[in-house]
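Here is subunit A:
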Amino acid sequence: MLRPAIILSVLLTALSARAEPARIVTAGAAVTEIVSGLGLGPQIVAVDTSSKNLEQARDKPDVGYVRMLGAEGILSQKPDLVLVSGEAGPPAVLEQIKTAGVDVVVIPNGYSLGNIDDKIRAIAAAAGRVEAGEKLITQVEADVQALRAATAANEGELPGVVFLLARHGGNLMAAGTETAAHAMIEASGGRNVAASFTGYKPLSAEIFAAATPDFVIVSESVGGDDTELLARVPGLGATPAGRQLRVIRVDDAAFLGFGPRTPSAATQVALALRQP
Partner candidate 1 sequence: MIPNVPSLVAEGITLSRDTRPILDHVSLAVTPGKFVAVIGPNGAGKTTLLSVLSGLLKADDGRVMLNGREISGYSPAERARHCAVMRQDNARPSGMTVLEAVELGRLAHNAADDARPLAREMLRQMDLFDLAGRDCSRLSGGEWQRVAFARTVAQLSGAETSGLLLLDEPVSSLDPLHQHQLLGEARRLARAGHGVLAILHDLNLTAHYADEVVLLAAGRIHSSGPAAEIMQPALLSEIYGCHVREIRDGGQRALISLPLPSAG
Partner candidate 2 sequence: MNTARENDSRRRGRAHGRLWLLASLFPLVLLAASALGAVNIGLADLWNLVAAPAQVPEIVRAVFWEIRLPRVLLAALVGAALALAGAGVQGLFRNPLADPALIGVSAGAALGAVVCFFFGWEGLLGGWLLPLAAFVGGWLAVLVLGIFNTGFAAGGTAKLILAGVALNAMLGSALGFFLFSASDDALRSMTFWTLGSCASAQWPQVVVLLIFLAIGGMLLWRNARSLDALQFGEEQAAHLGVSVVRVRREIIVAAALLVGAATAFAGTIGFIGLVAPHMARLLLGGLHRLVLPGALLLGAMLLVLADLGARTLAAPAELAVGILTAVIGGPFFLWLLRRPSSWSA
């Protein structure tokens, strides 16, 4: 559904193609990863907060939260090009940057593996690195093939999975439908047991016990070892995952970001899910 929009924006960007940008500001971890994957890492002069966890962005200035950007802040980095992910905002700020004469390209989000290719093409066109883009896509496609292979052998009932996210204050939330986690669980050959609601919700002990996951996926950033973790969620001890302690840890940005590393992160999870 997004494809025609992607193609159109790619064409328009290509038509207005400028010389390769010397200073790029990126917002959104996937966007930042793709830009450096195209070999433009040194040209990135500033990133948003979510990108700060990435190796290549650790010592770059932080332009703030992707949904709360500031026009002057970004312009103070003197960019030629500003590449932002779909949720970037506020919209007025993006308008203000354009009014100041700096190109702003919004790279739409999507919860499908095909979206990764779209993102790469859009960014490559905007940054004048179309060839490098195609090379990156080939790599990503190879990873996707590996993922397909890993999940092809799945037969019978898919393993039940729940993805847990840590909110401020240490509260654990479970991912329902219409989340990146849900799409990734399915892509990795699992079945989201928390599919009765949308978005993230704290699960109560009873509902959780009835949902019977076989595996629990959590972000690497959630502290404590597996036993501690399972103890924090009441009712989890009684589920198949709890009794057998099958916890899978993932890198958030890779697993949920729908960036270049996402297919391989999914493959790792898919392999882990096939453990009996």
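Everything that follows uses one rule, which is that a contact is a pair of C-beta atoms (placed from the backbone, for glycine too) under 8 Å apart; a residue touches a chain by one contact, two chains touch by 3 or more; residues count from 1.
Candidates were picked such that all candidates are chains of the complex that A comes from, given by their letters.
Note that the structure is a prediction, hence the values are computed from the model and not measured.
> Sort out for me which candidate, 1 or 2, comes into contact with subunit A in this complex.
Spelled out: of the options 1 or 2, subunit A touches 2.
> Hey, which residues of subunit A end up touching candidate 2 in the complex?
Those in contact with candidate 2 are residues 46, 49, 61-65, 67-77, 87, 89-93, 95-96, 99-101, 178-179, 198-200.
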